[in-house]
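Of the protein chains in this complex, one is absent; all others appear in place.
Residue numbering begins at 1 within each chain, and the chains themselves are lettered A, B and C in the order written.
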Amino acid sequence: MASGEMARREMTYTEAALEALTAAMVRDPTIFVLGEGIGERGGNFNTTKGLYQRFGPRRLRDTPICERGFVGLCTGAAMTGTRPIVDFMFIDFILDAVGELTNQIAKIQYMTSGRLKMPVLLRGCVGVGGGAATHHSGSYFPFFVNVPGFRVVVPTTPYDAKGLLATALRCDDPVLYLEHKSLLNVRGDVPEEDFAIPFGEARVCREGTDVTIVGVGPLVPKSLAAAESLAAEGISVEVIDPRTLAPLDMETILSSVGKTGKLLVADESFGPCGIGAEIAAQVMDQGFDDLAAPVRRLNGVHTPTPYSPPLEAAVVPSVEQVAVAVRELAAE
Amino acid sequence: MASGEMARREMTYTEAALEALTAAMVRDPTIFVLGEGIGERGGNFNTTKGLYQRFGPRRLRDTPICERGFVGLCTGAAMTGTRPIVDFMFIDFILDAVGELTNQIAKIQYMTSGRLKMPVLLRGCVGVGGGAATHHSGSYFPFFVNVPGFRVVVPTTPYDAKGLLATALRCDDPVLYLEHKSLLNVRGDVPEEDFAIPFGEARVCREGTDVTIVGVGPLVPKSLAAAESLAAEGISVEVIDPRTLAPLDMETILSSVGKTGKLLVADESFGPCGIGAEIAAQVMDQGFDDLAAPVRRLNGVHTPTPYSPPLEAAVVPSVEQVAVAVRELAAE
Amino acid sequence: MTISTDKLLSLYRTMVLIRQCEEQLARSYAAGTITGACHTYVGEEAIATGVCAHLRHDDAVFSTHRGHGHALAKGVPPRELVAELFGRETGCSGGRGGSMHLFSPEVGMMGTSGIVGPCILQAAGAGYSFQLLETDQVGVAFFGDGAVGNGAFHEGINLATIYDLPVVFICENNMYATEVAFAYSARNTDVAGRAAGYGLHAEQVDGNDVVAVYEAAEEAVARARSGGGPSLMECRTYRTRVHAEGMGESGYRSQEEIDSWKARDPMVAFAKRVVEAGDLTDADLQAVDEEITEQVADAVTFATDSPWPDPATVADHIYGEGA
Partner (left out) sequence: MTISTDKLLSLYRTMVLIRQCEEQLARSYAAGTITGACHTYVGEEAIATGVCAHLRHDDAVFSTHRGHGHALAKGVPPRELVAELFGRETGCSGGRGGSMHLFSPEVGMMGTSGIVGPCILQAAGAGYSFQLLETDQVGVAFFGDGAVGNGAFHEGINLATIYDLPVVFICENNMYATEVAFAYSARNTDVAGRAAGYGLHAEQVDGNDVVAVYEAAEEAVARARSGGGPSLMECRTYRTRVHAEGMGESGYRSQEEIDSWKARDPMVAFAKRVVEAGDLTDADLQAVDEEITEQVADAVTFATDSPWPDPATVADHIYGEGA
């Protein structure tokens, strides 16, 4: 695009991330991508569309179906001077590689006291939707928050998708970059120029005074929708998108709770030992006197994800459930 | 032992568990054990001592080093009428099998609406100690609490080791039975006869009125030691051992907090998205008005486990740290 | 060929049932009645048919994402298969599973998996049960060439071999995993040869020839049943539809290649052979075709008329009773 034209364009979440990836691959010849169908085909979700043609078969390489194997391979690659990206397609496939992730990738910097870096980017689609059913609908991020060593990134807008991926591709730590299925085709304004969004900086998506919602992933747009309708009822809701779950920007959350006194954490993934529990515990610990009511959690139903549309719909927190939870909190 | 003699004997935690296992294997010919060195050798931690000689090579079978493989094998076995036990030695080795655990074992009962059962027992040693270093010191249980489908058992006494293992070996659900290294040789009274401790029933180990401690695993004896010394200072501490983390006996915890108003969750494993966060969030949600102070968490340092003795000691919560945390809570 | 006329007819019936069901499911997918993934077995029918012909309901089959054919061949009623993909309560998994999660333990269909690999291990596990319980049952795994590069293949085949388990491993080598060629994923594409390296009985079979599959499976199943240990059959075949409904071909394989395999359609080849040999007549076969057409239509009606699962039950049966 010629300079002078609008630098902001509307594009999808996937396109925005692809733009960040492309720029990084141009800048840094040590970046390569492994995965199934990420070569000539350009990725099941178009995450690498056109890159094979541009960067060739060594930088975009299809793999056999051996997730543990290629994650382990990427570990060794990162230890020896390159910057691997594992594109899992569905993040569920990461589970066969949890040993490599937990005992190798997460620990190498520590074990070498920083003499080695571990710039591995692990990306894939998370979440419930479209009848993907029980083996293609998981999120799993609480585990990666629990284990020390990972950065966990959950972009919710095209702008964030680009800016956070840019940061991930300069970061020397292992990063999980988790793209929710329902967000892939969301469109939004994205600057053409390179930019990076630091990890650990939440975004206040909507200001409000009565109740704070921390939304995770698809619960951000849902919370914004709920906030909109609640405004009509006279309930003023502040919506926060943490953007990264590790590190977690507690400062922004605490200062919002300082204002509202009430917090709902809305997250499609499982409740027990989930991110909502962590945020609730920290808010209580550091902001107890600000709390006018207990922190509430709204999570997906604690069950494997069913296929059938009415069952699938029943496990995912809805806009209406967010609104109900906020109404209850507001009334406390 | 002839009847008429003392039915209670002192024995170690490991011996108590072995007694439960032996009784179950006598009773139920479908039980078998797989693992490395659990056959003729009787287990690295003597978990199957003498059983090979008694029950033969099909019921106690050594495996190659293929944790994913034999966990997957046990999945199919459980689906077809037998009751497998996987003895991991160190539970860290479970990580290569997380795919089988999460997407298969945990989901089979749900996917078949209960037409199949999933009586798989997964056991192994957890925790920091003895210079075991970073690949042999993990706990991981928050993940198995987060994912629906598992029972998570953390016995702390010989009595509980026997009674909880007996329940696990009658349970039709997948059970993680996690034995902390530091507890294996602890001795205690154990009834000779068979008995079973239901899952989801916490034990109040010591009654008190000022502060409640929920201890997990080795933090139970440490909390009891701290409570003893705090008593001398005039602080009355109630100590609760949840015994199972899934299901979690919140009733016992909440009723204790109803009395003390103050809660510390002490757990060697990692804090973020850990069991302490979950307990804190639930106590706030269900017992907010009882709380005279925020729930506090004491966890192991959020770092890979180092080898060197002074470093290793520094990552584990000590009796003194428990006491300090309780003193602070009592003063609030 | 010493196969009885009845058996020949039954092999044909199973193949036609699978084919017609798959084509119906493809139409239903296009119509939006089926969501999620839908991988059809078109072109590969001979394999499930030839293998399952030797299995009893108490033999345990474990399969993969492309599992409709295995389910039907193992005895899952077409009504329950179609209802499952339609997401209905009457589906074999109560609507919880969809295309990739077919469970019907009643007929020994122990499950299909959306994750590549586990079926191999689970079949070994069924073999472990049957060995321990001293029954004569058999565990069977169906999986693609894509699973061959996975650790589950290596660990599962090895465990079954060293423990001498009653298991039959069926590798459906259709030359591609999605669009990635097996010849790219493996320098040596001789799956049977590689499997033999583990020390189990392994052989390559023409997966488009139902009689060849039937005969090889007869031996392998008998071997397992009689305590002779595990076998692997590499069945060379081809899927003539796209990888999953809704996907395009995207150029990873040539039209000539597709056409050459379409020309080797297992049902057409079988029909030609049995008619030429005088074992069956065109009329026999046509009668089967018509019978199946009705059965599939009935299955669609059944599924369409079936109730949706009740959302109130969504979290039932995560745990068993008790404990």
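Simple rule for what comes next: a residue touches a chain if its C-beta (ideal position, glycine included) is under 8 Å from a C-beta of that chain, and two chains touch if they have at least 3 such contacts.
Only a predicted model underlies this, so the values are computations on that prediction, with no experimental measurement involved.
Participant: For the chain that's been dropped from view, list the shown partners it touches.
Facilitator: A, B, C
Participant: Out of B:59, B:117 or B:135, which residue would touch the omitted chain in the full complex?
Facilitator: With B:59, B:117 or B:135 as choices, the missing chain is touched by B:135.
Participant: Specify the residue from the set B:10, B:40 or B:233 that touches the hidden chain.
Facilitator: Only one listed residue reaches the unshown chain, and that is B:40.
Participant: Out of A:47, A:63 or A:134, which residue would touch the omitted chain in the full complex?
Facilitator: Answer from the full complex: A:63 touches the omitted chain.
Participant: Of C:36, C:118 or C:149, which residue touches the hidden chain?
Facilitator: That would be C:149, which touches the missing chain.
Participant: Of C:32, C:197, C:248 or C:278, which one is in contact with the hidden chain?
Facilitator: C:197
Participant: Residues of subunit A in contact with the chain that isn't shown?
Facilitator: Subunit A touches the missing chain through residues 30, 32, 58-59, 61, 63-64, 66, 68-82, 84, 99-100, 103-104, 108-118, 148-149, 151, 167, 170-173, 198-199.
Participant: Which subunit B residues touch the hidden chain?
Facilitator: Considering the whole complex, subunit B reaches the absent chain at 36-37, 40-41, 62-66, 68-69, 92-93, 96, 130-136, 301-304, 306-311, 313-315.
Participant: Identify the residues of subunit C touching the omitted chain, counting contacts across the whole complex.
Facilitator: Where subunit C meets the chain not shown: residues 149-155, 158, 161-162, 184-188, 193-194, 197-200.
By our rule, only the chains that are shown with their structure count from here on.
Participant: Would you kindly say which chain has the C-alpha centre located farthest from the C-alpha centre of subunit A?
Facilitator: If we average the C-alpha coordinates per chain, C ends up farthest from subunit A.
Participant: In angstrom, rounded to a whole number, how far apart do the mean CA points of subunit A and subunit B lie?
Facilitator: About 32 Å, centre to centre.
Participant: Centroid of subunit A to centroid of subunit C, CA atoms only: how many Å?
Facilitator: 37
Participant: How many angstrom lie between the CA centroids of subunit B and subunit C, rounded to a whole number?
Facilitator: 41
Participant: What are the residue numbers in subunit A that touch two or more other chains?
Facilitator: 68, 92, 96, 134-135, 302-304
Participant: Listing for subunit C: what residues touch at least two other chains?
Facilitator: In subunit C, the residues touching two or more other chains are 93, 96-97, 101, 113-115, 117, 151, 318.
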